[in-house]
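Other chains of the complex are left out, but the ones given are in their true place.
Chain naming follows the written order as A and B, and within any one chain the residues start at number 1.
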Amino acid sequence: MPHSQPGLLSEAVYGLPEINREKIKSAKLVANPGCYPTSVLLAIAPLAKEDWANLDSIIADSKSGVSGAGRKASLGTHFGECNEAVSAYGLGTHRHTPEIEQHFSSLAGREIQVTFSPHLMPMTRGLLSTVYVDLKKSMDADELANHYRDYYRQEPFVRVLKTGTFANTHHVKHSNYCDIGVQVDSRTGRAIITSAIDNLIKGASGQAVQNMNLLRGFDETLGLDAPGLYP
Amino acid sequence: MPHSQPGLLSEAVYGLPEINREKIKSAKLVANPGCYPTSVLLAIAPLAKEDWANLDSIIADSKSGVSGAGRKASLGTHFGECNEAVSAYGLGTHRHTPEIEQHFSSLAGREIQVTFSPHLMPMTRGLLSTVYVDLKKSMDADELANHYRDYYRQEPFVRVLKTGTFANTHHVKHSNYCDIGVQVDSRTGRAIITSAIDNLIKGASGQAVQNMNLLRGFDETLGLDAPGLYP
């Protein structure tokens, strides 16, 4: 699909505040991230500069609620099709793969390719990504979790979970939070990072508000301080 | 947990007909497989003897309906907790990992370790596994699919899907089928295999009936020929 305004591409700043906050503040145009890239990039950003993670081994298995497909009527979003059904789609070809790779490569300082697999879940809102990365050195879950906590220490909307706890879309529903849980499978030497967002808030309009707050010099959390609603 | 009848272990045959049919026929005791191992083993069995797949790279990301947790009342299976929620659990520690490894190692002829990640889905029945394996040689999805079709050509309950189509739990619901879809992510050199079963049929009682049919010398599909009910 050709871009309708290619002249604007060079001006646009990628609006993921956790990796681009300063640029967003002075941007004239902000490109609001997709829901899948938000979820995957927040799960892997803390690994980009570390030489103990094999960045060529990243696999992101993502599970999205149906609202990710928009509100247009189609057979694919018909209640009778989606309800009581879990399915994979777009494996190896999904349009969000380049967005993930472009911005992670930029963080890592070299070109990285990832395997990204989207799945459709029988729920309205929520997006969970489970990301697998080979570790190059031995570490345990606490050590990895501490690294994530350090990385996100200043972030108002990222919560690194207690070790042994994994992300659940229900806990971030209707909020701008991204919950991240980490685990190390020491037998196979892999890190497993789970990240959960509400695809319509942190994955869409909530993040747009966060970006607007940054652009305008407002408090970054303005209008976004709801803790989520449960159940 | 100590086994209550360790003396019977040596007599028991693992009841996954697709890899153990002849032994089941003459068994005195059949161990009916768990739902997760059924789904994962059927996804990877065709790779066990092939030297073009790196068997040490296997990652299985599985998504199960709530009925996999049984009918006992608990907060974890309460409607208000499960509904509209997708979560990971037991990462790196789930009790089904050894069952998967034991039987896949037996097929491969050497000890193999896999990363297995179970997830809970907001639906009653169904189990989808998405399995990632590094390929050691270049191949496309058609080539891989043909290998799977050859491997399962005689199987009454395994359906290898058309290339470009991925497994969907909805299509096997209430049936004893396992649907398998294969893809190759040629950029990263990984195979992505999706397999879907009804966890209560092929993942439990349906497979038990299939085993009984084999044990008793009945037609293997007796009582199991329902095509599934949709929607």
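Here is the rule we use: a contact is a pair of C-beta atoms (placed from the backbone, for glycine too) under 8 Å apart; a residue touches a chain by one contact, two chains touch by 3 or more.
These numbers were taken from a predicted model, which means no experiment stands behind them.
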Full complex stoichiometry, one sequence, with 2 displayed, works out to 4
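We adopt the following convention: only the chains that are shown with their structure count from here on.
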Taking each chain's centre as the mean position of its Cα atoms, how many Å separate chain A from chain B?
-> 29
Contacting residues of chain A [partner chain B, same complex] = 56, 59, 61, 63, 65, 80-81, 83-89, 91-92, 113-115, 117, 119, 121-126, 128, 130, 132, 166-170, 173, 181, 183-188, 190, 192, 194, 196, 231
